[in-house]
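Structure incoming, see below.
Heads up, one of the protein chains got dropped from this complex, but the rest are sitting where they should.
Take a look at chain A:
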Amino acid sequence: MFDTFLLESVINGILLGGVLALLALGLNLIFGVIDVVWICYAELVMIGMYAIWWLHVYYGVPLPGAIVSAVMVVALMGVLLHRLVIEPVLGKPPINQLLVTGGVLFFLQAAATLAFGIEFRNLGLRMPVVEFGDMFFSFARLLAFGTALAGVLLLWLFLTRSYLGTAIRAISQDREIMPLMGVDPRRIYLITSAIGGGMAGVAASLLVLQYDVHPAIGLSFGPITFMICVMGGLGNMLGGFLAAFVFAQFISVGGYFFQIEWGYVIAFAFFIAMMFIRPKGLFSR
C-alpha cells in the first residue's frame, strides 16, 4: 500500500537535511582548516536570526537587505571570534579551546537575553504552503532547501576552483610551508573564519523564516549540528553533508511513526550506537 504521509515525511526529511547540511558545513570547514571547534557556532546563528528580526521588524529594512546585512554581521563576528578568542589559544590543548569558545556561547546567550529579552520573536511572515499531489510542503522549507544546496555548491566551487579556496584546503595539510607558496597563513585563517561565520549567517536567514528566535535557540540545533559533524567525521565535509541527510531522515520519519520528540530520541540513539561501532564517523576509511 502506498503511504502518502510517509513519502511526505521522507521529503520533509530531505528538505530538513539541506539546512542541517549547510549548518554542518560551516562548522566542518572551521574544524578542518583551523583545527578548532567553534562550540558557540549555533549562537552565531542565533545572533544572525536576531539581526534579521531586529532590522526587519524594528527598523523596517526590507527582508533581502536585512538578510544580506545579517550575513555580513555574522561573517564579521566569525573574524572577530578568530582574532580575539581563537588566535590566542591556537596550538594550546584542545580543552582550552573548548573552554574559550564555550565561554563565548554563554556570553552570546547572555548578551541576547539582555538586548532582546527572553520572548520568542518572529518575523510575522505568512509563508504559503505548496501542494503537490496529495502532499503539502511549506514554502519556507523548500526555499531553505534550495538556498542551502546553492550555498553548499558555491562553497564547493570556491574551494576547488579558486586560488584562495585551494589554499584553504592546502593549509590543513601542511601549514608550515604555506609561506613558501606566497600564502600568509594568518590571512587564510581570517578568511576561513569569515566564510564559516557567513555560512552561519545564511543558515540564520533560512531558520528565521521557519522558527521563532529566542536566546536559547542555539541549544535546539547546536547539538544536532555537532553530532552530524562527528558522524560524518569531523572536518570531512562530504561526510558531514551525507550525515546531515541521514540524521534528518531519522528525525522526520522517526517523528512520523511515533511523535516528533521521538524522532530526535531515535536520531540521538543512533548517534550513540554509531559512536561505539564507528567512532571515527560513518564514512571513515
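Everything below uses one rule, namely that a residue touches a chain if its C-beta (ideal position, glycine included) is under 8 Å from a C-beta of that chain, and two chains touch if they have at least 3 such contacts; residues count from 1.
Going forward, contacts and distances are computed from a predicted model.
Enquirer: Choose one: "Cytochrome C oxidase subunit II", "Ferredoxin-NADP(+) reductase subunit alpha", "Branched-chain amino acid transport system ATP-binding protein" or "Formylmethanofuran dehydrogenase subunit B". The correct choice is the protein name in UniProt for the chain not shown.
Expert: "Branched-chain amino acid transport system ATP-binding protein"
Enquirer: Just name the one of A:Ala115, A:Met181 or A:Ala273 that touches the chain not displayed here.
Expert: The missing chain is touched by A:Met181.
Enquirer: Of the listed residues A:Tyr58, A:Phe136, A:Tyr163 or A:Phe257, which contacts the missing chain in the full complex?
Expert: Counting the whole complex, the residue in contact with the absent chain is A:Tyr163.
Enquirer: Mind pulling the chain A residues that touch the left-out chain?
Expert: Interface with the chain not displayed, on the chain A side: 163, 166-167, 169-170, 173-174, 176-185.
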